[in-house]
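Heads up, one of the protein chains got dropped from this complex, but the rest are sitting where they should.
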Amino acid sequence: MGRIVLEKVKKSFSEVTVIPPLDLEIEDGEFVVFVGPSGCGKSTLLRLIAGLEDVTDGTIRIDGNDATSIPPAKRGLAMVFQSYALYPHMSVRKNIAFPLKMAKMDQAEINRRVENAASVLNLTDYLDRRPGQLSGGQRQRVAIGRAIVREPAAFLFDEPLSNLDAALRVGMRMEISELHKKLDTTMIYVTHDQVEAMTMADKIVVLRAGNIEQVGSPLELYREPRNLFVAGFIGSPKMNLIEGAEAAKHGAHTIGIRPEHIDVVEAAGEGVWSGVVGVSEHLGSDTFFHIHETGLAETITVRADGEVSLKHGDTIHLKPRADVIHRFDAEGLRQS
Amino acid sequence: MATQHSRSAARLMMAPAVVLLLGWMLVPLSMTLWFSFRKFLPLRGGDQGFVGFDNYVRFISSSSFWPAVQTTLVIVLGVLIITIVFGVLLAMLLDQPIWGQGIVRILIIAPFFVMPTVSALVWKNIFMDPVNGLLAHLWRAFGADPVVWLTDVPVYSIVMILSWQWLPFATLILLTAIQSLDGEQLEASEMDGAGFLSRFIYIILPHLSRAITIVILIQTIFLLSIFAEIFVTTGGAFGTRTLTYLIFQRVLESQNVGLGSAGGVYAIILANIVAIFLMRIVGKNLDA
Partner (left out) sequence: MARAVTKQRKTLNTLVAWAVGLLIFFPILWTILTSFKTEAQAINDPPLFLFFDWTLENYGVVQERSDYMRFLWNSIILAGGSTLLGILVAVPAAWSMAFVPSKRTKDILLWMLSTKMLPAVGVLYPIYLLFIELGLLDSRVGLTIVLMLINLPIIVWMLYTYFREIPGEILEAARMDGASLREEILYVLTPMAIPGIASTILLNFILAWNEAFWTLNLTAAKAAPLTAFIASYSSPEGLFYAKLSAASTMAIAPILILGWFSQKQLVRGLTFGAVK
């Protein structure tokens, strides 16, 4: 079981409030991702849940029990750190067994669980090596192994993939998602990478300056960002944001349109934007054009088919799809 | 990391070290200050009461004070110049690829581990003795009259002994610093057409400046308080009496504690001036 509820949780470091009072419910078995730019308080929030930092005010409940002042060791949570935090002087086997040894479990059971975790994570051949002799991906797996043997109520991941190279990151992303399906345990995952958040989460919590900007499934956030910040943060490349006369036409202060929701058309006409092609990024399947001199915004980004061939300096005509234009008011909030 | 629980545990674990050092600093320091304002001659009448700043004035106006300051300055500056100039050169040499680098390093570092009394005695007798010393043999081999080192040029002899002891320290620290210099920076400067001399002046020396400052400060603190080397070689005779040695003589040899304590306060002030600069550097490094 791993239902975690935060009630009016607040954190200040001396005078500075990092997290103003905040409420959040995480259901048992959910994969929740905290995402936001660096310094938004997402790691602090995770550490509060872990018990590595004291809560300044408010209550943390784990499975209905008040865990606010319980030390980290007794909360029944496991954590995977950004640096993996493996014990360098212990073999992989001893690393994975450490939490069980601390729990005074008997040796036969420890062995059984370690072997089991190792086979799940493909670490059986490496059990007697030291962490220093492993690759980044293997270390990551050891850290996960150390977490799963305890059969915790919930897993906490603190940017676990940020030290891996791009190719490995995609692989590990799948593995962690896979693991979640298999274990069906609550996972709380912190990242600054919205792609990780979108691909892995059941529920995304977007944070900025300690405030929750929006909570929802990846598609909810994509389809209906509650404000300009979420609109700009979720989705890649970023949503185009247009102010002024064009926005006023739609009865909004700002309108947003995603690059994938703009079509390239042959000729100018009613509701068609024209501009000059700047940099184009050819990804093969898609091409992203950065368009200037549209009179709407500094740059408009457009996704086109990979085969569209336009050169730097060419004139281009764009037609936004009317049904997916997001409208925001002067405060940056979504207008329904 | 920092929860209430761990913070109170930390305070408790820090207490013994803090209390011990506080006692070690405050008790003798306040006693020295107390004595420095009193006429106190343990063997000639004991404590004869409060005399104000009398001891401070007498210490400075005594005929041995300025010569002692001069000797101290000559020794400190002499050793600093020698160890830093040769230290930089040696560090640059050792930074080059050479065969048996490890062994050369060991040979050069060795004098630092020699206990001060040993190095003073060995130099005094086996090397600087005017009759049987090795240097005397060397001089005679070239047909020169042997130098009576510790009588004729006593201060320079002591500078030489101290330099031998401290050169390894300077070399080792400068070598460590030089090894942290980014090779690409040098290569870039070479691409920019900088010759050896300009590379040395514009790249290597600025890179070493911090290490050099640290060597100067640390050596100054140690050199200001050298004792054994003088105690063993000349016993303060022939103009080798440094400030430290003068205070030692006032306190223990002539048993004028008040006067010596006033001198001690001067020494403490002097050392603190140097220490403040060192602290600044070390403190800055703490934030990094």
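To keep things simple, chains are lettered A and B as they appear, and every chain counts its residues starting from 1.
The definition used in the following text is that a contact is a pair of C-beta atoms (placed from the backbone, for glycine too) under 8 Å apart; a residue touches a chain by one contact, two chains touch by 3 or more.
Nothing here was measured: the structure is a model prediction, and the numbers come from that model.
Although one chain is not shown, part of chain A still touches it, namely residues 50, 52, 71-74, 77-79, 81-83, 85-89, 98-99, 102-103, 146, 150. Listed here are the chain B residues that touch the chain not shown: 1-2, 6-7, 9-11, 13-14, 16-18, 20-21, 24-25, 27-29, 31-32, 35, 90, 93-101, 103-119, 121-127, 132, 134, 137, 140-141, 164, 167-169, 172-173, 176-183, 186-187, 210-211, 214, 218, 221, 224-225, 227-228, 231-232, 244, 247-248, 251-252, 257, 260-261, 264-265, 267-268, 270-272, 274-275, 278-279, 281-283, 285-287.
Everything that follows uses one rule, which is that only the chains that are shown with their structure count from here on.
The geometric centre of chain A is 57 Å away from that of chain B, both derived from CA atoms. Note for the complex: chain A touches chain B at residues 51-54, 71. Within the complex formed with chain A, the residues of chain B that make contact are 1-5.
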